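My questions all concern the structure below.
The complex is shown incomplete by one protein chain, all other protein chains being positioned as in the whole.
Order of writing sets the chain letters: A, B and C. Residues in each chain are counted from 1.
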């Protein structure tokens, strides 16, 4: 099912950008897990809009209401459901896009798939707003993983062609604008401002690492850690590429260069390098699981674009007004962490079956 | 399940490199489909080893035996099962790798996951040989898609850092070494020879396009065409990256540049450019669905590498003998087509439900 | 996943008896379906408590709030989510049952499974209240099926050993106490009153028929119509048996008696009798699909029973106060129809793929 993910942990996401609410149901969580609600809210705040200069001015409280699955703040084994009411919505803004689809958006393809019955307001079920319930689910998993000694960290690796420098460190992830090289971060923010001023937008890359994983997590073939993560990450709007470890760079490397030699450290087997991104044969090596996703520039731009009037079948000019992030990448950082946490914890639960 | 894929069409792959057979079961095919066995064999031959100078000398007939699902050559609605017997195997070659895992292979991770009970011979269930049954399933889907006006084509986009030039054309895909620019193809082959001579190996990129798709195929969120293709493609051994349309290049583009303007051609809505790779919101636009996967250099290399002796926990030197492709990329081309065909036909069947 | 059902249509049910809300998400509905809300409310009212002399006095509005999946009252292709707030709840009533589990309830088994973290109030996720969201989903499917010429009807076939007489007719289903033989219905209601007066409860049998189905619906083996219906019906609390057509009576029949001879009627193939309940090889014959489910007597009874104090591990006496149906069977009738509608419509969507 298109809005569901997972095997041992099953996430279902529902809602449209302007429906009564967006929300999620997460089945398969063990009973007895205490959710730190303050921490969860802090995590969700990282994704929320209207936080700072480089994101949309649209304001939302985005506080989840838990409908089921808890006694107090402790999971009881029943499906966990939380919703976020949609309040600050202006559906009227979107009426024209049902007739003149926005380039780079799902307006046209949804219209074909759903024969005109789709909900176009705010992008409907295709809206980036649906990453809020993804973050509720992922935020809960992050807390559980932390208790298991696993941490997910990430950074902005590139925005508008400007690349961060240096290695992703656990400490990087704590910054409000998470880059290693502050100077590069400045340049990225300046580029975002420029794009906004030009009525345009920028894309970028988010890098994510899962630290503290044991070796042996994941499965061969279609349930490898790569497949599991890809199934979720390509569900985040705007993602057009995904790579693990050395990624696309392997196409220019020799085997002797790319292969990660095994070695022993503190009595544990590890690898000298980590070109494989902590995954061999779909299964974790015990090294950091590293991946990067490419986000396209926000398709909603103030600059005039060409589209087609579906009624007259004539080309038409259109300019997307309203409040939009000129660059979605900073807000995508916690979403990537949420996706990583869900994929990893689902695999973690799967591993419990390996000994029968 | 790790060795299964699909929702409307369900593929299960079984076998180890040196078990009695490898094979596949494909459930959900409509009854009444005639399989052109000659065509299927020709397709499988493109993946088979020992075909030419740039691949392994290991010879296999690789002719599938169909055990069920057919009356004559026509599907009868029951699960379709085919096997390929494993014959030319030399299990003894692999005994040492259970103790001293090969860098870049799943020897170590499988050993952790399966507590030493894995089948190490020839890489076991992790072997590239398991792409043969994937090609049986995909080959059948390719034939069905062709009947629906859909064609899957691909090319070698890069090997060892040498990039093909020009656009992927349907005609490119018919060449024995499928590149647009023959001169670049020459350079790639020379680079493979060099790597082999040096006891080393090369990685590369395969580009794939699905032509003739209608708009409206695919689903939002986790069942988008990207997710569907990713679930399969990351199941092909050695794939470390996957991108759609402009892919990672979107990170350096502006929205005004990346957005594909809509236009009308022959009374049909289409886009002027195709940076989105024929997918918006997970759903096809009707333009070619374009994706590229990065393959790492074959991890089996003759050059000496460092590993660890799992018994003594001391580092050890190892050199992987036997018959191995110095570059897997040319043989990966039909495997990518098979994966694309499976993902697309599964989505095609899903679409039939859209009107209830 | 335990609280999810279906392949082409995916139902997820969430909530506990005394959590903020119970609800459901239904994925896979076609876009463009108009839901008749008045009709849906009337259907839900048939299941609602407090309606008449023979059910619990607990009152609930049980009006669903749709959170997503609609534009107005028309499906838009996105997951359909509806919730019912839990209001008239008295959690305190249930505190003792966490220590002294009620016989016939899931108090003890849930406590073992969830290590004491389950939500005991009102039976938690095991409560009969969870059939309300099942009826929302089923009620929507019933409306769609009606548009396809399919109708689901049912009756009370037995209560407390008193069997209804005569054949289930479409008109039977419209009665407030749906039995063919009114006299027997009187006896059943009297028996319920007697049981209530005695602080006791009664079980019974509900019979259900799906009329207007085409031949060819369903699948062999594990996706037969029996399997599909069983997966849902055994999810209704209190069901302990399920049979199709002649059911358990086949154990006393000869083949010549049980086999349904084929014949031709109005140019259509049909069967003279319908011992098979409209299903051969898991696939519909075009005759009414008939099944019966046995419901155990409500386990909550005022009469004193024996249990165990989990703290002291001594036997203890307990009497279940509160408002409980002395016989759940009348309210189970629409729940059975909902289950039938979900199973049948899921199979209907599956059939659309049969021609590829």
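Everything below uses one rule, namely that a contact is a pair of C-beta atoms (placed from the backbone, for glycine too) under 8 Å apart; a residue touches a chain by one contact, two chains touch by 3 or more.
This is a predicted model, so every value here is computed, not measured.
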Residue among C:40, C:179 or C:195 that touches the chain left out of view: C:195
Option touching the unshown chain, where B:67, B:148 or B:264 are the choices: B:67
Residue ranges of subunit A at the interface with the undisplayed chain: 7-8, 28-33, 77-78, 144, 220, 348-349, 352-356
Residues belonging to subunit B that touch the chain removed from view: 1-4, 10, 12-16, 19-23, 25, 27-28, 31-32, 65-71, 74-81, 83, 110, 113-119, 124-125
Residues belonging to subunit C that touch the chain removed from view: 1-5, 13, 101, 103-106, 108-110, 112-115, 125-126, 130, 158-161, 195, 198, 200-205, 215-224, 226-227, 230-232, 234-235, 237, 239-264, 267, 269, 271-272, 275-277, 279-285, 294-301, 303, 305-308, 310, 313-315, 351, 354-355
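Just so we're on the same page, only the chains that are shown with their structure count from here on.
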Relative to subunit C, chain with the most remote C-alpha centre: B
Same vs different contact residues, subunit B with subunit C, by half of numbers used: same
Most central chain, Cα average position: A
Intercentroid distance (Cα basis), subunit B paired with subunit A, Å: 26
Centre-of-Cα separation between subunit C and subunit A, whole angstrom: 39
Where subunit B touches two or more other chains, by residue: 220, 354-355
